[in-house]
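First the structure, then my questions, so here it is.
Note that one protein chain is taken out, while the other chains of the complex remain in position.
Then we have subunit A:
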C-alpha cells in the first residue's frame, strides 16, 4: 500500500508542516536572536563586573579609616595617647594602631626618597583603624576626638568611596537597562517577523480554519517555529559571547576595570539562561501576534 504518504508520527511535527517553509527569511529571526544574545552576554558581563567593582570599593574602603594628627611637637605623643584611649572605648572598632616612624617613612618614600629625616619634619601621625561589623558611629567619634585630641581628623574615605561606588552602581544600572532593551528589541523584531509570516500565510490560515482548525492549533504551528528559531539563534549567540568574554586577557594586579570585565564562578551560569529566556520572549511575542492576527480572520 502506497497511501497515505509516510508521515512523522508526532502531531506537533505535523502542525509545523501545515505552514509552508519560510526559506531564507526564517533565518533572519535566528540571526536576530543570535546577535541579541551575543550583545546580551557583554551587557551581562558589564553589569556583573561593575557590580563586583562597586562591592569591592565599598567594602575595602569602608572597612578601614585613618586618623590624622597634626599637632605641635610637644603635644603629639599626648594627643596620640588620647586618640588611642578614645578608640579603645569606641564600640564598633575592631582594631587600631598608630603607624610608627618606619611605616610613615615607607609611605612617604615614593615621593621624597629614602633619606628623608622624618623626625625633623612636622609630619602628621597616622592611626589606622579597622571597622567591626556593625560599624562605629563616625559622627560621634569625630566629636569625641575633637574634645580629647583637637589636632585629630578622622578620614573614613567616604569622600573617595561614594563617587566611585555611585559610578559603579550607575554602570551596573546601565548594563541592566541594556539587557532589558535588548530583550525588548528582540521581542519587537520577533513580533514583526511573526506578523509578516502570518500575513504571508493568510491563505494557509484561511484553509486551516475552513477545515476546522482551532486558533490554538494554528498559533502553535507558528509559535513552535519562532520559539525554536530564537532558541537556536540565542544558543549560538550566547556561546559565541561567552567564548569572547573567556578570551579577554586575564585580570592582573595592575588591571583596572577593563580587564575585570568577565564572569567569575557562578556568574558563568547567567549567560546560559539567555537561550531559554530568548525562547520565552519569542514564544510570548509570537503567541500574542498570532492570536491578534487570527482574530482578524474568520
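Keep in mind that, in the parts below, a contact is a pair of C-beta atoms (placed from the backbone, for glycine too) under 8 Å apart; a residue touches a chain by one contact, two chains touch by 3 or more; residues count from 1.
To be clear about the criterion, contacts and distances are computed from a predicted model.
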- Of the listed "Cell division ATP-binding protein FtsE", "ABC transporter permease", "Formylmethanofuran dehydrogenase subunit C" or "Heptaprenyl diphosphate synthase", the name UniProt assigns to the chain that isn't shown is "Cell division ATP-binding protein FtsE"
- Query: From the list A:88, A:120 or A:210, which touches the chain that is not on show?
  - Reply: A:210
- Message: Take the complete complex as the reference. Which residues in subunit A touch the chain that isn't displayed?
- Response: 1-5, 7, 11, 14-15, 17-18, 20-21, 203-204, 206-217, 294-295, 298
